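Here the complex is missing one protein chain, while the rest keep their positions.
For subunit A:
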Amino acid sequence: MSGCPSFERKLQTFQKRSAQVDNGDDAQAGCNKATKGGTVYGEYLQLDKIVAAQLLQSERKGKKVHDEHLFIVTHQANELWFKQILWELDSVQQIFMKGHVRDERNMLKVVSRIQRIAMIFKLLVQQFMVLETMTAMDFFDFREYLASSSGTQSLQFRLLETKIGVPECQRVPYNRRHYRDSFQGKENEILLKSEQEPTLLQLVEKWLERTPGLEKDGFNFWEKLQANVEEGFRSETRKLDQKPKSEMKKEIMEDLQKRKMVFTSLFDEKCHNHLLSKGERRISYKALQGALMIYYYREEPRFQLPFQLLTSLMDIDAFMTKWRYSHVCMVHRMIGSKAGIGSSSGYHYLRSTLSDHYKVFVDFFNLATFLVPRSWVPRLNPSIHKFLVTAERYDSSYCSEDSD
């Protein structure tokens, strides 16, 4: 650049090689800032901590087993991502708890972060394929050195479960002991605290109860729906009665009766509360109504993002279950039916955690039971029912600058 001839010559060799690359000069534009000081990459990421944290127990005991390094790194990567999930989860929890969620300008932020959590879980499921390159024989070679260490001692995983909404009373006991018993002192306190704070499930429940359109003195969605459903069945029954007797008519009649029963239970608040107490349903009756309203009217502008939120919450449940299942399969392959490292029954314990007890937003999945023909959905009148196109904004609580 300076006009110095020997520099130019060196430049030409570079340029000849870069000639094959069509971006030659563009690729070389710029200057190297690192020489000027400031935070460099390794310091910014505290790599001296991250990349020095792999200490093989097998090596310490004088019998280094190669594959132990993979085992360690895989778990550390999982824990890094657990931290990220907790970061996102806590921020969303704050938005709800502070009431900022009532300003609907915050919905994009909420939904983006919940979707991000789902993407991370998806990655964690994909991550199994790496550890699956380790054989059971290789694992056997160093397993003894892991003695008492086990995933049931992962504080972040438990925090994550609890904050999303896995209720303590639904947990499969681990060796007949409370899951929190795996933790001492400060960690135990942190866990206890997370059980006592509002979970994502609870916050979403309250939010659903506030769904516009539920108000009895307003749109009164639930009663309108019940009326429509009853009328719909009455009309179907009438049509069916008129048909000539046949085997097929009998089957259709039976099917109709079954469906009627399903909806009868839907409109039975006592039935819902009973299932709630058994832990088979997780959200309140009012919240269920709110969710169904969002499902039916998801294309209305005001409900589009709320609908995405419900979908992403189900994605999280789905990925967590897939994660648990991938984990079970791998454990089975690695240790068969022997006891797990923390000495639970390993495979059998893990398999028992695959149940719907651990599915937090199970009610959203079950809403599919109550889908109705479009014509049964209570009609909306845009000139009267303005709430569908008018979002709520409270300037004092909108937190765009306050990046939480």
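To be clear about the criterion, a contact is a pair of C-beta atoms (placed from the backbone, for glycine too) under 8 Å apart; a residue touches a chain by one contact, two chains touch by 3 or more; residues count from 1.
Just so we're on the same page, contacts and distances are computed from a predicted model.
Q: Select, from "AP complex subunit beta", "Tryptophan 2,3-dioxygenase", "PAT complex subunit CCDC47" or "pantothenate kinase", the UniProt-recorded name of the complex's unshown chain.
A: Answer from the record: the omitted chain is "Tryptophan 2,3-dioxygenase".
Q: Specify the residue from the set A:Met97, A:Ala147 or A:Leu240 that touches the hidden chain.
A: Considering all chains, including the one not shown, the answer is A:Ala147.
Q: Which parts of subunit A face the unshown chain closely enough to count as touching?
A: Residue positions of subunit A that touch the missing chain: 11, 14, 17-18, 20-21, 23-24, 26-47, 49-55, 57, 63-66, 69-70, 72-73, 75-77, 79-81, 83-84, 87-88, 91, 112, 115-116, 119-120, 122-123, 126-127, 129-130, 132-133, 135, 141, 146-156, 168-177, 181-182, 278-279, 339-346, 348-349, 351-352, 355-357, 403-404.
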